[in-house]
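Yeah, one chain of the complex is gone here, protein chain that is, but the others are all in their spots.
Our next item is chain A:
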Amino acid sequence: MRAFITVGSTRFDELIQAIFSTSVLHSLSNKGYTELVVQCGYSSFPYDYLLAHGELSFKVQEEGVFIECWKFRPALETEYEQADLVISHAGSGTIVDVLRMNKPLIVVPNSTLLDDHQQELAAALEKLNHLRSSTISSLATTIQEFDPSSFTKFPPFAGDKFRDLVDEEMGFA
């Protein structure tokens, strides 16, 4: 099975470092995720020198897991589509995109951000059983205990709500 890891368009050093750690790789391979695609952005981690000279990606094999690491993966939608599990920062855009594709999702809120609202969103959506929220130190355990079939389906885009609101305000309603 395949897992896709993304930190969005900026960086999240701790998450990428955790992904390459022995404990997380062990959990992943234990659960059958032997293929990883990583979008690391500008994160700094032990292998980042392999992307330091304009390279787009590199491949390594560790703990029985094949890892393909990209600075930026061109088509994220395709990656979500092909993944059996997505592990990501708790950015709202990524969360919505992944859940709309009905993909199992583990998020790790970036607690180093000044305005820590990633944590709020992750907790609220976990409470509604749409995803699992984890931390850097408990990521390996979360993966180990993860049951992709246990989630509540994320509701589809309710396009009429905003339209009704503006129509109402403009007197079209």
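FYI, contacts are C-beta pairs under 8 Å (C-beta built on N, C-alpha and C of every residue); 3 or more make two chains touch, one makes a residue touch a chain; residues count from 1.
Assume contacts and distances are computed from a predicted model.
Undergrad: UniProt names the one chain left off this complex as which of "Thioredoxin domain-containing protein 17", "U three protein 7", "UDP-N-acetylglucosamine transferase subunit ALG14" or "N-alpha-acetyltransferase 15, NatA auxiliary subunit"?
TA: "UDP-N-acetylglucosamine transferase subunit ALG14"
Undergrad: Would you mind spotting which of A:Met1, A:Leu56 or A:Val96 touches the chain that isn't drawn?
TA: Only one listed residue reaches the unshown chain, and that is A:Val96.
Undergrad: Of A:Gly54, A:Pro74 or A:Gly159, which one is in contact with the hidden chain?
TA: In the full complex, the listed residue that touches the missing chain is A:Gly159.
Undergrad: Which residue numbers on chain A touch the omitted chain?
TA: On the chain A side, contact with the omitted chain comes from 9, 91-93, 96, 115, 117-118, 120-121, 123-124, 155, 157-163, 165-167, 169-172.
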